[in-house]
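The excerpt is restricted to a subset of chains, each kept in its original location.
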């Protein structure tokens, strides 16, 4: 099962919790044991697994990345002012692959799935959710042919 | 095939080699060509592929992350003193997905799989190992139904 989630972002840099939307896709797939891959298209965004007790950790992620990857000092900024966004995106990476256990996403209590926006706001960030069934073989029966 | 490995950690920050335990799961699965996903539950740990000739690189990983993500300076530290652990976890990420080639894990000589503990010690770190078979289709026969 594969579907694209579309998210609107409203800040230059921000984290957006997409966990519930991924849970919905897994429930719809009926997969009991497998993996879900969450992949953001676009070279100035990323996917991060992070705590969502409140906004403090999300703010700290933005603060840390601004410190590690300052704005406006990159070769790419001579063509385009978003060199820092590309570097943050490459450092965090565009995807996470998460187990599906007993039909539910295998996140722990404090793990949530975030879209990281590094060059917003954007009307449309497209996130591809692909669900894999680990037990396809066992679940298939002659009746299914 | 999916199983959970449980690891006890004995330091606030440390790397723990789990390669042999992942190899055992692959051998038990009988999968010849596929992928293995290794995912740690918990937003203050991570999974890293790294050299294990001796402890020097493991110590250097801890030193680097302490330098990049100092302790005690984060917004999250006002509620909980582990803001640095969440940031290290988000930067490294909770999983790795590794090919299975001819029934063996596709690591090179110097690649090993490590649990990274950033907020230990912990009695239980839970790591979900999911093995996927790339050749299920070819291997299936009418007799298997």
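A and B label the chains in the order they appear, each numbered from 1.
By definition in this document, a residue touches a chain if its C-beta (ideal position, glycine included) is under 8 Å from a C-beta of that chain, and two chains touch if they have at least 3 such contacts.
Being a predicted model, the structure only gives us computed values, none of them experimental.
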**Prompt:** To what total copy number does the complex in this file extend, with 2 chains depicted?
**Reply:** 3
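One rule holds in what follows: only the chains that are shown with their structure count from here on.
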**Message:** Nearest whole angstrom, what separates the Cα centre of subunit A from the Cα centre of subunit B?
**Reply:** 19
**Item:** Contact set on subunit A toward subunit B in their complex
**Value:** 33-35, 48-51, 53-54, 56-57, 59-61, 63-64, 68, 91-93, 96-99, 101, 106-108, 110-111, 132, 134, 136-137, 140-142
**Prompt:** Any idea which subunit B residues touch subunit A in the complex?
**Reply:** 1-2, 37, 39, 41-43, 68-69, 74-76, 78-79, 83, 86-87, 89-91, 93-95, 97, 126, 128, 130-133, 136, 140, 144-145
